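All protein chains but one are shown at their positions in the complex.
The block that comes next holds subunit A.
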């Protein structure tokens, strides 16, 4: 590796780390304004035009807060926990392709499943052949920050939050991994870039509709957002694992949650929404090449693909805020039931569907639509079975009592 490549790598890392932290800051503003709209309020609009400087004001406030370590806390682990939470959230971005900008001007290579010349894509830090496994490995390590914070604070509520997080995250990881596995089976590769390339024509949501639904539910649970935020349920656990944290250490947990949210949305875009692809991207590249040469075409394709990716990402983030505004928190036993008795079996079923469909039906497009039909059918049946029956034993027998007089 020569030093130019190393320099590019370092710049990429800096840009991504700073980019996702900025994205986190503005996601909080985005969410607060949107939530306010959903609830018929106005939301923060005082700092700067339309509240544009609100995240800056929040950051400054958090920096100047007193930094307290509880005297009975386990000091080393207490200090380590925020770092262990935030590091996985940031390193997960290494394998996510934001777009495809070949710095040598070889833009056609972006669209070839087996590139003849190696691609030099600067919009992805690491194109490795186990990208998907890397994503799963890093998400599975993300549990530690929360769990250890709960334990180290030496506070009963924090501890309950920590224990809940361990049980909850391990349960949903399984369904998440199985949903992702079906996507890998569909495209036959672990590389995130190759998965995006393979979604030419049909986006991943068509063959893997069932996986998409499971992935969205499990991913929301994995980032402990509202319908599944048992880990930090304010009404019962004060604030859960982060109760005893203040100042920037609290901000790091907050940051972790939102960066992870952006990350799972990005992963959903890559697996199910065609990543940086959109119809006409290749035509755009060809047109610009005719006008201004291959380098300009490469930059045009790169910027257009980056824009498409970010647009899809924002759409997913909007969806996630919408979900948060619409659903109340689940009960804990229901949460476990959903994860183990519904999502996991459905995900396993989906793996079977995928394998059988692609082996029996030689035409891939046909197989994709068959899978879509199977997925929708299965979801409808599952919802039919899952209707909550009348809780007979809990009914008060008013009529009986009246008859007894």
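One rule holds for everything that comes next: a residue touches a chain if its C-beta (ideal position, glycine included) is under 8 Å from a C-beta of that chain, and two chains touch if they have at least 3 such contacts; residues count from 1.
Please note the rule applied: contacts and distances are computed from a predicted model.
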Listed names "ABC transporter domain-containing protein", "assimilatory sulfite reductase (ferredoxin)", "Sarcosine oxidase subunit alpha" or "NADH-quinone oxidoreductase subunit J", with the criterion being the UniProt name of the chain not displayed: "NADH-quinone oxidoreductase subunit J"
Residue of A:107, A:151 or A:228 in touch with the missing chain, whole complex considered: A:151
Touch with the omitted chain, as defined above, among A:136, A:299, A:314 or A:351: A:136
Contact partner of the left-out chain, one of A:31, A:173 or A:289: A:173
Residue, one of A:109, A:159, A:181 or A:237, that touches the chain absent here: A:159
Touching residues on subunit A - with respect to the absent chain: 74, 76-77, 80, 128-130, 133-134, 136-141, 143-144, 147-148, 150-151, 159, 162-163, 166-167, 169-170, 173, 177, 190, 393, 397, 400-401, 404
